[in-house]
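Here the complex is missing a single protein chain, while all its other protein chains stay put.
Right, chain A next:
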Amino acid sequence: MRFRAKIVDLACLNHFSRIINTIARLAKTCILRLTVCKLYFILSDKVANGGASMWCELSQGNFFDEFQMEGVAAEHNEIYLELVPENLSRALKTAQSAKAVKIKLTNKHCPCLRVAVELPSLSSSSRIVTHDIPVGVIPRRMWNDFREPSVPDFDVSIYLPVLKTMKSVVERMKNLSNFIVIEANLSGEMNLKIETDLVCVTTHFKDLGNPPWASEDGCQSSAQGRDLESMAEACIDIKKLQQLLAGQQVNPTKALCNIARKRIVHFILLHEEVSLQYFIPAIA
């Protein structure tokens, strides 16, 4: 089992760091899955995470100049590692002017991801900073725990409002309540509501648009036969929503959410080179 990768381009490094920063805000510990073509950051919906789960997928070719991976076995050519993304974020934070960043899986004293940053210096040789990030290697028998979650059977799918606006609304609401109701209909309308003993606050968004979902087996039927005005709502932990929005440092190309009435809200944020899905279960 080996893994080595190298980033030389500063823009790629910057972009990769921003993705790691986003992940670090969503999960204290998560799984990094490495395949020949892709990297995945996975958070499974354990109770410890408050039931929220995450699936983030990126193509290694868009970031790394070199990428070599050998999995546990030929027919299981993948590596699953458990790590603290905040460590990776910190390691990359001061690397923004680096000549090169190399990442390597090592096992000198315990399994680690060694991030080696080569920095420019006025002397004849470069400065090298190495960060040894301890990781846990997930054995093959546990890989099934980390499969891609399926898109829930949702009632409404809607594009999100401008994330910056949504974030500032949610941040203010967070001061008043621990839970937020997110509801939307198939006419492009969405409301964010909080309700406390003293006050109810609702923010209305309209003309958001509803993404078309291909009806593969007729389950996600089209708008016909459905009440366009009827709202599907779910009450979720406001902190989880705020963390998701606060972690977005760049505007996604597409941002949408799927609401399964009273069950779960599934957020999908798509950028050119990376996709992030975040599932927040509804509070009963």
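In the analysis below, contacts are C-beta pairs under 8 Å (C-beta built on N, C-alpha and C of every residue); 3 or more make two chains touch, one makes a residue touch a chain; residues count from 1.
Following the convention adopted for this analysis, contacts and distances are computed from a predicted model.
Its record in UniProt calls the unshown chain "Cell cycle checkpoint control protein RAD9A", which is the match among "Outer dynein arm-docking complex subunit 2 isoform X1", "Ribonuclease P protein subunit p30", "Protein transport protein SEC23" or "Cell cycle checkpoint control protein RAD9A". Among the residues A:Thr130, A:Asn178, A:Thr196 or A:Ser230, only A:Thr130 touches the chain that is left out of the figure. From the options A:Leu105, A:Ile180, A:Ile194 or A:Met231, the residue with contact to the chain not on display is A:Leu105.
Interface residues of chain A with the unshown chain, by the touch rule above, are 1-2, 4, 72, 84, 87, 90-91, 94, 102, 104-111, 114, 116, 118, 121-125, 127-134, 136-137, 139-141.
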